[in-house]
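Dropping the structure in here first, questions after.
Removed: one protein chain of the complex. Kept in place: all other protein chains.
Moving on, here comes chain A:
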């Protein structure tokens, strides 16, 4: 099969030859033509088949003509120059960067454009006289780079990037380097004349450098320790803050009283390494968003129609301005933004993302339709029943779970250990001080501070950030993108996994289709293919895809009864395709057909010349490796299926799933949330695996919420992690790796305790030299970093090797 020169997809449905190249659709060909005629064919030299096939529906962006909406989307608008930023999900290669940064050659109204590849964003500055915002967006869409404009953009506030950690790290690193430099001569304590003369200057310079380290770079540790103490919690920052304070005070005292050089080098090194750990843990996937709610899924505007002087008037209105009773128009593939009543047209609404129902639902005039559904088919007219915020689906977001900070209730391993650690260190320090008080009281103060300095748990505090930060990157490489590193620790504790059905354990493609009944003749099959091709109904489309497409006869007469089915004929053949009522109605009662009617199943019935033939039944197709994965997980975890769909698939699921899996059907979004809450009250650690808006509440409530996504660039609800659907079967591997990470952290704790014992030996015996501290502290930190890095790499390599072998 030939692949498309523009997008690289296989030319499955049609093949267009143009300019000695093949294209999969006219959209791709058009993009090629546009680029070629504008001397932009370098696009294809840079990377082979870099394009995305454009999907532009007529009138989609007409709301940008509304100046109020357009104004909100513009970043800057002054004297004919406008600047706008868009997110373009289809940015994926260097060709994309090149073409988008050369938009000026496509239209001279574009002054400049700059791509931010990791964030998949583009910032375009254009002349408003030559190019309107709408024309710009349509131009982007025409070449396959359709910007993603949603309600979220409309409300977007200026987000300031928090760069304070980089500054703190910079300050600490800067001071660390300079202090090391200045303290070098004194490490060797050679009694040279010039050293004696200059050492005071050197010491005061070190003091000056350490001030910003303590009071700026290290300030978070003091704040966190203070907060922890106030709430009666001895977190890891308490001993760290204590260590920093003692280091600073003792060093200052030493240079003031001219007793020695102090420990400024260790102090700045400590803060630098700690911040480095924090920085490393902070891996963000800037092209993903883990905080989305319905707003990034909903459209920014809809078409409102109103009667004015007997004439219907269409206008684009911002969705929040739609009030109860307003009439709106929804076109093919558009989203219904609020609960409404169908007034005109035939609706076939795809709720799969919202409720988990697998097949589109047909609605008749007067039926209620809910927000979040996607219309498939013709234009429909609706009357709004509620405003956007009060709709059935969007009300879910008013639940308190969405405003709660999940991390605040989580006690991680490091903080668990720091409690005992702090007590032990304080105990040793006091005991040692008491001992020296009697033995040689001049050294007691010295020993007390030395113990607190050397026991500062730098290595312990680094173990978790580096292990988890590394794991986070390994997970990312395997296409599980986590929001932050703590999630790995939570994952290791999970004992209950709750799966959504539609879109999560089932694949989003057409599912499998089964035919039952009398076998169709060749002629009948050919006509069936032709009839289905002419129909736009989603069921026809999916059925058409599985049929043999080589021999198709175009029907001579074709009639589509909306909501019922198709009636077509070719020569002597007369086919009826559609619902049971439609097909069976025309003939005498057909017992055979009635037997096959199962209201829970989606089926298409067929009769030929009023003779009942059989029916095609649609089944969900489950993801590859589902059964193996669930069997593996069920070994030590409770599995639960929580579906918004009906229980039509129950029997099939029972065969696939491990025996003790519980199944619940017809669950509303609110039920799902409550269900997870109930589990947690029974002290269960719950992971929710879902995909749609209906899972949003459950995802937020669960300890770990993972979203399965076919295309990580498109919308996914707020969650803790996004898993590429193709890697779904590897979920068990991620669980194993997260458990291994916890073991690695534990081993690192032991290792750093060993360093502490050695250090304490020096401290208690009263011979802690600055040079010893300066060597021991970085050594322990670096070895912990090296150990965790190597261990995580080893563990992940081993697990991927096992995968290949098995």
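Note that in this section contacts are C-beta pairs under 8 Å (C-beta built on N, C-alpha and C of every residue); 3 or more make two chains touch, one makes a residue touch a chain; residues count from 1.
We adopt the following convention: contacts and distances are computed from a predicted model.
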Protein that the absent chain corresponds to, by UniProt name, given "NADH-quinone oxidoreductase subunit J", "TldD/PmbA family protein", "Cbb3-type cytochrome oxidase assembly protein CcoS" or "Iron complex transport system permease protein": "Cbb3-type cytochrome oxidase assembly protein CcoS"
Touch criterion as defined above, residue of A:33, A:116 or A:739 at the omitted chain: A:116
Contact with the hidden chain (one of A:15, A:205 or A:747): A:205
Touch with the omitted chain, as defined above, among A:3, A:26, A:148 or A:178: A:178
Touch list for chain A against the chain that is not drawn: 39, 42, 45-46, 94, 97-98, 101, 114-119, 161, 163, 166-167, 170-171, 174, 177-178, 194, 197-198, 201, 205
